[in-house]
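All protein chains of the complex are present and in place, except for one that has been dropped.
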Amino acid sequence: MFAVVMLAGIYGLVCASFFVAMDAVDVAFTEASIGAGISTLLMLTTVAMTGRTDHEATHKPLMAFVAVIVTGGLLIYGTFDMPYFGSADAPVHQHVGPHYIYDSIQEIGVPNMVTSVLASYRGFDTFGEVTVIFTAGIGVLALLSVARRPEDDAVMEAINDSMHEKHLILRIVIKTMIPFIVLYAFYVQFHGDYGPGGGFQAGVIFAAGIILYAMLFGLGAARRVITQPVVQMLSALGVLVYGSVGLVSMLNGGSFLDYNVLAADPIAGQHLGILLIELGVGLTVASVMIIIFYSFVGRSQFQKANKGELL
Amino acid sequence: MDTVLTLLSSFCLLFGSFLCLSGGVGILRFPDFYTRMHAVGVTDTLAAAMILIGLMLQNPDLLVIIKLMMILLMTLFISPAASHALGQAAVLNKLQPLINMNINPLEEDTSAGDKSSKS
Amino acid sequence: MTMILGLYNYWIVIVLMMIGFYIIIAHGHLIKKIVGLNIFQISVFIFYISLGKVDGGTAPIWQEGIILYSNPLPHVLILTAIVVGIATTALGLALTVRIKEAYGSVNEDEIQAMDNQVMASQEKEPQQC
Partner (left out) sequence: MIIAATLAVLVVMILAIIRAVVGPSLYDRILAVNMFGTKTVLLIALLGFVMGRPEFLDIAMVYALINFVSVIGVLRLSDAFNAKHNGPVAEPAKRDS
């Protein structure tokens, strides 16, 4: 099982390099921070909690194989009518694509077209995505949260203190690095208009900093830095910020999430709106990632403590 | 001046590529975990540094150079720390090397830390 | 020959997608199923991104003097899809953890067998899941 998860991590890395080669720098950014990092970690935590043994054989492999081959054959037959790879006259590039590419710099004034499409043209869509992420965070919390018991915390604290010698070098290196990681997350957050980056990526990087701290100094220490209620509140606050920007633009006489009316000058309004919205996205993503990590690790500690009682 | 820069950067890039390749051959051909880790840990940091310095010499843009330096700094921090952690975890979990040398976690702990942090 | 050179990206996507599909159908291990789902998902991402690529184009970040850019729209769709993908993966993994706690197994067949047993003897559900 461990090998499966490690190879899945490599797969994520390969995909991100592929996205760079395909000019999709923003996507590569996201895939690098999420596909290669966080998802591997979550899967490993789950494997550690469910046991790495794997004693099953595939069931009905022949039928599955036939189904897969038939579906694949049909799909390949379907590709014969598709436009060739890289051709500039493909249908994808005909409808709204040119508008986004050639007019967004006048209409929005943001060099990174991905950001302007994400936050302004398709802002409503992104609002939906943020809500989905928030809902997933609530779901994980509902499934995995455990009531904290002070005595467990004390035991974990003692274990962490006893490991201080063992992890001395790593702890020092990471203590030096964490400020820079957080600084870098802010850079990505606020530089998203001009280069690759934005709220989604910045949130994940920020969460990665906290996760790094939690892994080496223990969950208890991390919870003292950013407590669980604060994270939960922040994740809701992000969605709230996003929604209220939309409402404010409605109150100012525009339609929902129309930033032109936020300031006297439409371009300035767009800048302000995108900045606020990216902030909301970043808050939600960062805190949901932290919530997910806290829940998984907290659950595994809870399981360990329960087993200790059983023995 | 220009030719000197180009020559220097070519040299750095080539040297870095050579180190990369030797590390790659090492990870594939060496007999057990500790020797493989030796191959990777020793070559990795210098190879990355060489390639990044080679790229720095090619580019006049200040922002790009600063970013490359940030990457270099991070690599210098990260790679020794990661290989230290890896080696320490292997020793503590009693992974035996190929040569017959019984590893005792408590005695070997400090020396393993020294070795990989130097590399 | 031009067809092979023109369409190979779709075929790679289809091969990856079918690998993911096969894992989802044929493996009973729930975590493996989630990994298969991820592979499937990433194949769709690759499909979208390769649609957006234009020959000779560059990354869609405006710069003086560059005229040809790749299409930013698929990038936006996939960017958000990746983040939503990790959220759903986390939810699936959380469910797996709870299933393991309730049944003591993450193997589909064993779970099914246990459910059948319970159904047959008309007892109440195994634990509180």
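First chain written, first letter: the chains are A, B and C, and each begins at residue 1.
FYI, a contact is a pair of C-beta atoms (placed from the backbone, for glycine too) under 8 Å apart; a residue touches a chain by one contact, two chains touch by 3 or more.
Small disclaimer: the values here were computed from a predicted structure and weren't measured.
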Partners of the unshown chain among those that are drawn: A, B, C
Touch list for chain C against the chain that is not drawn: 58-59, 61, 63, 103-105, 126-127
Interface residues of chain A (partner: the chain not displayed): 2-3, 6-7, 9-10, 13, 16-17, 20-21, 23, 25, 28-29, 32-33, 36-37, 40-41, 44-45, 48, 51-52, 170, 174, 181, 184, 188, 195-197, 201, 205, 208, 211-212, 215-216, 300, 304, 307, 310-311
Sites on chain B contacted by the missing partner chain, in the whole complex: 9-10, 13-14, 16-18, 20-21, 23-25, 27-28, 33, 36-37, 40, 44, 47-48, 51-52, 54-55, 58-59, 61, 63-64, 67-68, 70-71, 74-75, 78-79, 81-83, 85-86, 89-90, 92-93, 95
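In the analysis below, only the chains that are shown with their structure count from here on.
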Pairwise touch network: line, ring, star, complete, or other: line
Cα-centroid distance, chain B relative to chain C, in whole angstrom: 34
Chain A and chain B, separation of their C-alpha mean positions in angstrom: 29
Chain A-chain C separation of Cα centroids, rounded to whole Å: 15
Touch list for chain C against partner chain A, complex: 2-3, 5-11, 14-15, 17-18, 21-22, 25-29, 31-32, 34-35, 38-39, 42, 45-46, 49-55, 57-63, 68-76, 78-80, 82-91, 93-98, 100-101, 106-107, 109
Chain B contact footprint on chain A (complex, rising order): 166, 169-170, 173-174, 176-177
Chain A residues within the chain C interface of the complex: 1, 4-5, 8, 11-12, 15, 18-19, 22-27, 30-31, 34-35, 38-39, 42-43, 45-47, 49-51, 54-56, 58-61, 64-65, 67-69, 71-72, 75-76, 79-80, 82, 84-88, 90, 92-93, 96-97, 100-101, 104-105, 111-114, 117-118, 122, 125-126, 129, 132-133, 136-137, 139-140, 143-144, 194-196, 200, 204, 285, 288, 292, 295-296, 299, 303
